[in-house]
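The structure follows.
Shown here: the complex without one of its protein chains, the others still in place.
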Amino acid sequence: MGKTINIGMIGTGFMGRAHSNAYLQAARFFDLPLRPVLHAACGRDQARLQQFARKMGWKRTASSVEELMEDEEIQLIDICTPNDMHLPLALSAAKAGKHILCEKPLARNVREAAAMYEAVRDTGIFHMVVFNYRFLSAVRLAKKAIDEGRIGEIRHFDAVYYQDWLLDPAFPIVWRHEATASGSGANGDMHAHTVDLARYLCGEIEAVNGFQKTFIKSRPLPGGKGTGEVSTDDASLFLAAFHNGAVGSFRASRLATGRKNHLSFEIYGSEGALCFNLERPNELQFYSLQDEAAYQGYRNILTTDASHPYMSAWWPVGHNLGWEHTFIHQVKELIEGIAEGKKASPDFYDGLKCQEVLDAVISSAQKGSWTEVKSTYADTI
Amino acid sequence: MGKTINIGMIGTGFMGRAHSNAYLQAARFFDLPLRPVLHAACGRDQARLQQFARKMGWKRTASSVEELMEDEEIQLIDICTPNDMHLPLALSAAKAGKHILCEKPLARNVREAAAMYEAVRDTGIFHMVVFNYRFLSAVRLAKKAIDEGRIGEIRHFDAVYYQDWLLDPAFPIVWRHEATASGSGANGDMHAHTVDLARYLCGEIEAVNGFQKTFIKSRPLPGGKGTGEVSTDDASLFLAAFHNGAVGSFRASRLATGRKNHLSFEIYGSEGALCFNLERPNELQFYSLQDEAAYQGYRNILTTDASHPYMSAWWPVGHNLGWEHTFIHQVKELIEGIAEGKKASPDFYDGLKCQEVLDAVISSAQKGSWTEVKSTYADTI
Amino acid sequence: MGKTINIGMIGTGFMGRAHSNAYLQAARFFDLPLRPVLHAACGRDQARLQQFARKMGWKRTASSVEELMEDEEIQLIDICTPNDMHLPLALSAAKAGKHILCEKPLARNVREAAAMYEAVRDTGIFHMVVFNYRFLSAVRLAKKAIDEGRIGEIRHFDAVYYQDWLLDPAFPIVWRHEATASGSGANGDMHAHTVDLARYLCGEIEAVNGFQKTFIKSRPLPGGKGTGEVSTDDASLFLAAFHNGAVGSFRASRLATGRKNHLSFEIYGSEGALCFNLERPNELQFYSLQDEAAYQGYRNILTTDASHPYMSAWWPVGHNLGWEHTFIHQVKELIEGIAEGKKASPDFYDGLKCQEVLDAVISSAQKGSWTEVKSTYADTI
Partner (left out) sequence: MGKTINIGMIGTGFMGRAHSNAYLQAARFFDLPLRPVLHAACGRDQARLQQFARKMGWKRTASSVEELMEDEEIQLIDICTPNDMHLPLALSAAKAGKHILCEKPLARNVREAAAMYEAVRDTGIFHMVVFNYRFLSAVRLAKKAIDEGRIGEIRHFDAVYYQDWLLDPAFPIVWRHEATASGSGANGDMHAHTVDLARYLCGEIEAVNGFQKTFIKSRPLPGGKGTGEVSTDDASLFLAAFHNGAVGSFRASRLATGRKNHLSFEIYGSEGALCFNLERPNELQFYSLQDEAAYQGYRNILTTDASHPYMSAWWPVGHNLGWEHTFIHQVKELIEGIAEGKKASPDFYDGLKCQEVLDAVISSAQKGSWTEVKSTYADTI
């Protein structure tokens, strides 16, 4: 691991910490072809930036995004900002010829996502979106099971992403409540994950029929200066028709009392079924019609064996991984992809395809009827 | 229990057995004001009828429905037939002045359900629909918790009813596949239960947005005489808006691999949450924001204590009841209601209100857009 | 089912109700070769007896045990009394040449159990002990799996039977607290079940090493007349060595807070494992090394399919049975056994073998060391 890859990060929040940690841990637990170096970090709040950089081990801070983009030693830009900054930052990075890792959702809407994709499509830039739950051992095993035909033709893909952090009406307005900053609420933030998992595991979605709700329509402004209007959805639900004939059901809410980070999916096929719940991330449920009739049942597979995806790098069987490991696994793929000149998966195109679904959900919710998921590029399905 | 109530039953299948058993067991475990007598049973297939009557202890069989209706000793008609017979039988029974217990769904559609309701509305007839899951101890406890304000204002009502008995493409056509006999497939058969539970626990539904699917479009005819077309839905999903502002999500399927009788609901409110799964019928999950923050969690309540609804009649705490007990509890309410001249709950009006939702689901699925649930009677909400 | 078998029952409590129900239900759901008739019931408290007999449908009551024994129409005596009456009643019944069904534990100690066994051994009397949990579909399936070699050679048999009904120090003294009436506390009452399941599923126990505890040493006398001393154990735990080399662990308590009727076992073998919990009686967990490595996991089998033991007599798959069904299944075996002249399983010999273990546990707890389980009859292993 003599060669290095220098990273420039924008954003110092929750995701900035998770990504920083991932670079350091990936190098420690996997044999990476390039050693990731926390080269420079950048953020709006200087005090917070300094503390972040020191804690996470960034070699230096940059005083502006431009400084990062112009730094020739930086090969990879990591975008951990609110959603409204994704587009301009990605365009700058692309212009500077840097590889890009961007948080989800890729953008606030399809128009932005398409612009981002076009900026990198015909370049040699490695572009990747952080749909980190693809990199869970259990999700990879589910993918493998599906690809091996173990559950046959898929009929139902049901996904839920429930949290409850907006239950308290006194919880103040943050950028996630402002459509201009975030694009949408539960829809973009939470369905981004489940729609990506749906595409990964079940294929493209043809049409959707959505329903959105803001239960608490005004909230205190931060700092006790009156109240502001919530312009994003607290909950977003939709039904979906997949190209392969499967029926989809998606639910997301930030007021699902008692659910903390409850992302779960159930996939029912002609030969079996698979179920997963992020609150128990080291487990995958598998039902197989190949089992003898009297002994059929949902198997609870602990996906911590060396035979399971990513796990040989870690601990002996039964020694659980946590949430942060999803990023570590994704960084492994990122670094390997860059070193080997591979196409990323998921890349900006995946981010765009996900965004096409998310926008269609909003559109259908507004119209109150089924809405086709429009492909931005006819030729790319 | 010196006084008796004589029952005439039509139908000798799965439900006929469940109801017969319920009359006998209710008398044994509860102190009923009237002793139910299995007076006469009637069915199309005479051999099957004889066997059924003998096994279940019916005093005699009737050779025709008319014979039952004309039998002055019979006070209660119990309708356990396929759905297409519900209307004519209920009309006959009403005309004969007999109390009526009718299997769900009340009818094949709103028109029929309304006709049934009108036939009994202004009479002294006691009319009840077998939404038996209302009579689970866990469901009654959920109702109690809601009425006591324990979960506050309801935001989400999610229900699923999944089975997998139609997975095998070689499973032949039965009456449940024929729209003329059944009205619909998973929609009417399965959502009937979850919609009733939704109304019972969360209130009336204002509008729905449905999606129906028949995965396996033709099936063998019974007796190996070629194949027939399936005219009912294998799966039915819909989103719902409740009058109280809650958001609903309903899923039903007969091809949900590995799910056998998986009726579950999750109710999220401003103060707590309640979850139930019929595959574990003696358990209710309860989450309360009243618990201290660090000790909040979903409680798994075993609803088998003498303090729980219906349970003091049975066994010591922890000694589980099964599926058949739902009918026994409903029969207890039925007999007490008749004896005391009370209004039934759920009655034909509930059956009609449920049907209004089911029809709206079909209509919305056909139109591909939100459909208002039309109230047949403006004055009765 | 023209022929009948007339039953005489002694005891009108919890078990009397469960057995009465079982006779009636077995006839309704199974094709029995003899129709059980609730001929005559007997009990100490006349008011309670009359109510019991009326509710459960007993044709008549008997004013004394002698009257039952002398009634030539009675073919089967069912003993549902406290444990101290088992011996004299069984001896009377045997003398009268009647078949016998006796509640567990068979007796208060080995001496009594052996006397009971000897009284019936060389007669044509059908004798059976109510180890009702053998008759759960899940337990039968576990037995089948073991017999088919699915879990290989057994290494661990762990059983727990936890309840909490004695938690409250104000709970008064009942016969179960008096060694003279009950023989022992948790030991005889609760381990009777788990030891029987151990013998059924894993084979004979060679030696035990027990520990008993009475946490609450005095309790109020009924009727508020001061306090009395508790002469039985609240909790009994023991380690066991099986003849086949397996290691056993058994725990029973009546002060295991939050556990209501929590009888569970875990069986670990060289090729797989099986787990069961009576609080979820329709489920069996099965782990198989025959599954592909990456897909191994505990399967949760819903044992409600028509292919599962006893289930074809009941409802469609997924429609759960409850606790009372264990007795119904045992009565089916009882009636068939009598009609066909078969040996009962479990019979009084099984009751005796179980008692040999229970007595050894008490003895080892008193001595504080391993104690061999002495076989009363050398020739019968």
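Per-chain residue numbering starts at 1, and chain names A, B and C are given in the order in which the chains are listed.
By definition in this document, contacts are C-beta pairs under 8 Å (C-beta built on N, C-alpha and C of every residue); 3 or more make two chains touch, one makes a residue touch a chain.
This one's a predicted model, so the numbers in the text were calculated from it and none came from an experiment.
Student: Among C:Y287, C:W315 or C:Y349, single out the residue that touches the unshown chain.
Tutor: C:Y287
Student: So which of A:R44, A:K260 or A:K343 would be touching the chain we can't see?
Tutor: Considering all chains, including the one not shown, the answer is A:K260.
Student: Using the touch definition from the top, which of B:I216, B:L302, B:L334 or B:I362 touches the missing chain?
Tutor: B:L302
Student: Which residue among C:G8, C:P105, C:G269 or C:G351 touches the omitted chain?
Tutor: In the full complex, the listed residue that touches the missing chain is C:G269.
Student: So that we can see where the missing chain sits, which residues of chain B does it touch?
Tutor: Listed in rising order, the touching residues are 141, 144-145, 150, 284-286, 288, 291, 293-302, 305, 307-308.
Student: In the full complex, which residues of chain A touch the absent chain?
Tutor: The list for chain A reads 14, 18, 21, 24-25, 28-29, 55-57, 163, 165, 259-262, 278-282, 302, 304-305, 315-325.
Student: Which chain C residues would touch the chain omitted from the figure, given the whole complex?
Tutor: 151, 155-156, 158, 160, 162, 164, 167, 209, 211, 213, 215, 235, 237-239, 241, 245, 247, 249, 251, 253, 255-259, 268-273, 287, 289, 296-298, 367-370
Everything below uses one rule, namely that only the chains that are shown with their structure count from here on.
Student: In terms of CA centres, which chain lies closest to the overall middle?
Tutor: B
Student: For the homomeric pair chain B and chain C, should the interface be classed as same or different, according to whether the shared residue numbers exceed half of all numbers used?
Tutor: Same; most numbers are used by both chain B and chain C.
Student: Can you compute the centre-to-centre distance for chain A and chain C, using the mean CA position of each chain? Integer Å is fine.
Tutor: Comparing mean C-alpha positions, chain C is 54 Å from chain A.
Student: Express in whole angstrom the distance between the two chain centres, defined as the mean CA positions of chain A and chain B.
Tutor: 41
Student: Among the residues of chain B, which ones contact at least 2 other chains?
Tutor: Chain B, residues with two or more chain partners: 259.
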